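Below are the structure tokens for one structure; questions will follow.
Subset of chains shown; positions unchanged.
Chain lettering (A and B) follows the sequence in which the chains are written, and residue indices restart at 1 in each chain.
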Amino acid sequence: MSADTAGYEYRAAVRYLEVDQQGVVFNMWYLAYFDEAMTGFLEAAGVPYAVLQAGGHDVQLVHTELDWRGALGWGDPIRIRVRPEGIGRTSFTLAFEVRGAAEDVLVTGRTVYVCIRLDGGGKTPIPDSLRTALAG
Amino acid sequence: MSADTAGYEYRAAVRYLEVDQQGVVFNMWYLAYFDEAMTGFLEAAGVPYAVLQAGGHDVQLVHTELDWRGALGWGDPIRIRVRPEGIGRTSFTLAFEVRGAAEDVLVTGRTVYVCIRLDGGGKTPIPDSLRTALAG
């Protein structure tokens, strides 16, 4: 992983609407955060999504998983580190670590993405630019 | 308004995720409900959205307004009556009344939609099928 992506951290803050009546972020919003973090990571890695698409590619989720050890509340900072965790021929995996204001990891995630062709042609090998970026 | 649409009532129930830490539906979700109620109303009026689109048309919001007198909580029934409130050459207005389990109106809304061409051609006269449906 290059210096740029090693240092990449997605940053946002919890919106009021994302918090449920238990006072914590409702579970699904973590997938919203991961989506933003993935896009930001690819951009930091030199492969902006727009460039991927201009090359005729897109990515689709085939698997995701989340583990909660803690929770975020309204206004809390959201900090997400992203790490590539495996690259196949047509798919790759990103691991996510969510922190708030403190250093302890509150939520972890892992998502498997498959490369597809925008023209509806289905699965396609990961383009070289993306492969290089993920390999760092 | 025909008998079919006069009797139309959108029905759903408040999802847990739509409720904020005040214990009531967060304001933006009413626009989600109105969108569903609009689609259901058009279908009840004999002009399903898919038919509109097949005819090369779509609608866009240009104005909406909401007034709150009460609130809905988790699991509450959502019941919305829809009433056409004006038809121009390229735009029409729908009025919404939101009720929960009881008969009192909790929220009212009003949205102005403009007809556009799906091919990017911009504003276009309301197609006759839709005009007839709205006039009832």
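Here, a residue touches a chain if its C-beta (ideal position, glycine included) is under 8 Å from a C-beta of that chain, and two chains touch if they have at least 3 such contacts.
Everything quoted here is computed from the prediction, not taken from an experiment.
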{"item": "Given 2 visible subunits, total identical subunits the whole complex contains", "value": "4"}
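Simple rule for what comes next: only the chains that are shown with their structure count from here on.
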{"item": "Between subunit A and its twin subunit B, rotation from the CA superposition, multiple of 5 degrees", "value": "180"}
{"item": "Approximate Å spacing (C-alpha centroids) for the pair subunit A, subunit B", "value": "35"}
{"item": "Sites on subunit B touched by subunit A in the complex", "value": "16-17, 19-21, 23, 26, 28, 74"}
